[in-house]
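Structure record follows, encoded as structure tokens.
All protein chains of the complex are present and in place, except for one that has been dropped.
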Amino acid sequence: MAEVETKKMTTLQVQRFIPSENPTNTYLTDEKGVWAWMTTVDHKKIGLMYLASVAFFFALAGFLALALRTELWTPAKTFIEADTYNQLFTLHGAMMVFFVLVPSIPAALGNFIMPMQLGAKDVAFPRLNLASFYIYVIGAIFTFISLYMNGFDTGWTFYTPYSSDANSAGVIWVTLGVFILGFSSILTGTNFITTIHKLRAPGITWGRLPLNVWALYATSIIQVLATPVLAITILLLSFENILDIGIFDPALGGDPVLYQHFFWFYSHPAVYIMIVPGFGIISEVISTFSKKTVFGYWAIALSSLAIAFIGFLVWGHHMFTSGQSAVATTVFSFLTFLVGIPTGIKILNWVATLYKGSIEMKTPMIYVFIFLFLFSIGGFTGIMLGALSVDIHLHDTYYVVAHFHYVMMGGTLIALLAGLHYWWPKMTGKMYNETLGKISAVLIFIGFNMTFLPQFVMGAQGMPRRYYNYIDQFQPFHQTSTIGSYILGVAFLIILYYLVKSLFGGEKAPSNPWNSRGLEWQSTSPPDFHNFDHTPVVINHPYDYHKPMEEFQLGIAVSHNGHGEHQDEAVSEETKKA
Amino acid sequence: MGRLFDFMLPENKSPLTADSTDGLFHFINEVSLILLLGITIALIYFAIKYKRKSEDDETPVIYHNHALEITWSVVPLLICLVIFGWGYSGWLNLKAVPNDAYEIHVTGFKWNWAVNYENGAQTLNELHVPKGKPVKVVLQSRDVLHSFFIPDYRVKHDVVPGRYTYVWFQAEETGESQIFCTEYCGTSHSDMLAKVIVHEPEEFETWLELNGGGPSGTPVEQGEALVNLQGCQTCHSLDGSAKIGPSFKGIWGRSEQMTDGSTITVDENYIRESILYPGEKIVAGYQNVMTPYEGRISDDEITNIIEYLKTLK
Partner (left out) sequence: MANHSASQPAHVQHHFVDSDQQFDSAKLGMWVFLVNEILFFGGLFCAYIIFRVWYPDLFSQAALELNKVWGGINTIVLIGSSLTVAMAIRSAQRNEIKGLRINLMITILLACVFLVIKYFEYEHKLHLGIAPGSFWNPTPEVLAVLDHPKANIFFSIYYVMTGIHGLHVIVGIGLMIWLYIRAGKGHFNSEYYTPVEITGLYWHLVDLIWIFLFPLLYLIE
């Protein structure tokens, strides 16, 4: 037993809780059967349901990507028609953005891990959380209906007037689908903001929030502020198709460039909805596997917020060639460079964290290294695209395609893989095969660079994006890229294989296999239905690896009535042995 | 010059952009490469040097280092400001058209570029320009968004329905350059290609005079010229094969099954209607994708086209 004094000099009686290594009662055994899963309000199960859905859509959209790359093997038709190709690249983009990247880290991993990192029993609104999931499913169903209604070939950006022209049935359904999906994202964001504000365990001050939570907090703010604008834009686009209201259609007196402004006002911050949660994972993993305090905690935490806010002011850099006003173009270019600075600071902070650490290259850490390399390239090429004169040349070429794949796949998806491997033992209670994990990570690195490096070159050479046919000189680049994509495909199959295998025959995971100081690791693997069988009390910074493990395992035996009041007080670091 | 990243860019035929686009491109690439190498070397070095020896390794507590943090915030900021200024001034050059620029009108439509010159000369997918003279290309669209891109001259601009936009460049050597459409515009977006053809000034004048005033000759000849200039063959073949629309071969007098189940024999009125209001009657098996020509073509021109179509047996 120990006593912890708070600033108000109220004293909490805390004791050490060592997580049991052989939990008999976990969230997985608590309720069983398909119905129990479908109606669960447990954030962990909802997180897993999201994870499964995201994996499904990733497999589907990834498969489409392979089909597209195969078609591009020859300059003319290889095996599919132009119309099919156009529909497939649209579907690949729309699914990857709206069904994979946006929900991937926050709704899947974030849902599972974030309440545990706060020492909470659940998110603030568990039923709303389940509702978000079903809204996501309904949005997906609308997209599938649109495929049945002749599909859509507008590109994931749905630029007017092309998208409000003929063949509108498919576009109507998919835009309604995206509209609905937006609400899933908004509700998740609302839920997370409330949870982070109100449900922190005693002692978790803003200065002791894990960086993953900071990242999710910044993400949630963007979700709440940006997604409604997408919703209204997409709704107006649907009205445009159904009722011919003409706000964006020049034939009816509207303005197509206005649509682009509206669309990018959401979709640029959406880029940060996708990447910022990845930053959170990187901070957690890099600290654990170098057993070291994160360098520049506040710089990393606040740069997420800075990115979130500046991210709202740069949407026009997608429109340098669109005919927007010269003043707007200048300002947007300038602000674009400003948003690059906090991102750069983060990368350097992570590298500095490794200095004099105790570095262990387990699979999640390999992914972090891959992330730092690929995401740096994504960042540098982003600077290239922010430079006005150069962007005029590179806009809408494969250079842009390569850039955003480096950021979205090299960044977000690699971070997701790092997080997935890192928290896999906690989520499932099983260890995955480390050797296969490392092999597939290296394969992904090779395959990824082989796929997308040539795209930088051919883009700068002038190869426009969304091209079904291309001129012969680009063929060697396309073929290299296609081979690279096959390597990526194989690597993902290996990952699927060993993860599924670990579920059924994997070695049992200890409660804290990586010796992390993170609060989520101080519960059993897999956790109890209530995450902890006590109320955790936190007295240290989440990355204080120089302090003994027992200081991270404190708590109160029963829930008490002071929980809500203690959030904003610092619990003194001095503990007295009772 | 032989810069490290020369292999990435196509040959630059526009001295205007040699520094502002290519020079900046190389500068950013080289700075990025140095930084990327720095990060990568640091990562690998740390991973080897500080490899975990035992589970009980002690690590130092380093929360932050102000000098270091300020350095790595301010230096990138300064580099970014340089890049911004460089790119901005280059972009101003691309916007500021010289007063004596020679104007040519280009209209983008699915999936061709129609080019109109001052004296009424017209070409399809060929932009003829004189050497050594600034050329302003005024862009407009007949249907959806397109984007006009000439990699060799480093210029690009969206072509927006309902407004005029422009690019300008000055060719310093004769020859040909590729034009791409870079804004997705439907089925044959990737075939919406054209060429810039640079002539010696005198040669250009001759060419212009030879082609001035638009199509001439018999009605059939004029009709054929119109069909070529309007890019009808992008979608309608002359050899009987089905493309995006029905073939022109043997179209006159043919019976066509419509999407609504009715059957129509192709006559003057049907052709006229299909040109002006293509969405009214669609042949079964095809989509309604053609841009209406209402207000864009005269009755005489339609008559000439009909005369030409009659000859395609």
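Just so it is clear, A and B label the chains in written order, and each chain counts residues from 1 on its own.
We adopt the following convention: contacts are C-beta pairs under 8 Å (C-beta built on N, C-alpha and C of every residue); 3 or more make two chains touch, one makes a residue touch a chain.
As the structure is a prediction and not an experimental result, all values here were calculated from the model.
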Which displayed chains the hidden chain touches across the whole complex:
A
Where A:D244, A:E434, A:E507 or A:E550 are the choices, the one touching the absent chain is A:D244
Quick one: say which of A:S53, A:T90, A:Q117 or A:N191 touches the chain that got left out.
A:N191
Out of A:L199, A:V285, A:M427 or A:M463, only one touches the absent chain, namely A:L199
For chain A, which residues touch the unseen chain?
120-126, 128, 186, 189-191, 193-195, 197-199, 224-229, 231-233, 235-236, 239-240, 243-247, 249, 252-255, 258, 262, 265, 530, 558-564
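Here is the rule we go by: only the chains that are shown with their structure count from here on.
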Per the C-alpha means, the centres of chain A and chain B lie apart by a whole-Å value of 34
Touch list for chain A against partner chain B, complex
82-83, 86, 153-155, 159, 161-162, 165-167, 250-251, 255-257, 290-293, 295-299, 320-323, 326, 329-330, 333-334, 337-338, 340-341, 344-345, 347-348, 351-352, 354-361, 369, 372-373, 376-377, 380-381, 383-384, 386-393, 395-397, 456-457, 460-462, 464-471, 515, 544-546
Considering only the defined contacts, which chain B positions touch chain A in the complex?
7-10, 17, 20-21, 24-25, 28-29, 32, 35-36, 39-40, 42-43, 46-47, 50-53, 55, 57-65, 68-69, 72-73, 76-77, 80-81, 83-84, 86-91, 93-95, 143-145, 147, 149, 151-152, 154-158, 160-163, 165, 178, 180-191, 193, 279, 287-289
